[in-house]
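Reviewing the structure listed below.
Shown here: the complex without one of its protein chains, the others still in place.
Up next, chain A:
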Amino acid sequence: MTMKELIEKGLRDALQPSLLVVVDESHLHAGHAGAREGGETHYRLNVVADVFAGKSRVERHRLVNDAVKPAFERGLHALAIKANAPGE
């Protein structure tokens, strides 16, 4: 499973999102301290899920971070997160 697939699977299983876009931006960070040969370090994601309704930004990011824990354990370095409830 690629890092992107690992991130997507974690989010789908945990959050049942109605929208999920995960973009690999590792190439933008090539040569940076957290970047690795072969990439798969820096991602940006846009996720819309019912579970975010009524939750603070920090709570939403915690849900996302928990859902992608296996990816962090595998070397994910940076994750830009946009997390919204439907209609926001």
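Rule of thumb we're sticking to: contacts are C-beta pairs under 8 Å (C-beta built on N, C-alpha and C of every residue); 3 or more make two chains touch, one makes a residue touch a chain; residues count from 1.
Going forward, contacts and distances are computed from a predicted model.
A chain of the complex is left out here; the name its UniProt entry carries, from "Phosphoribosylformylglycinamidine synthase subunit PurL", "Glutaredoxin", "Aspartyl/glutamyl-tRNA(Asn/Gln) amidotransferase subunit B" or "Acyl-CoA dehydrogenase family protein", is "Glutaredoxin". Touching the omitted chain from chain A are residues 29, 32-34, 57-58, 61-62, 65, 69, 72, 78-82.
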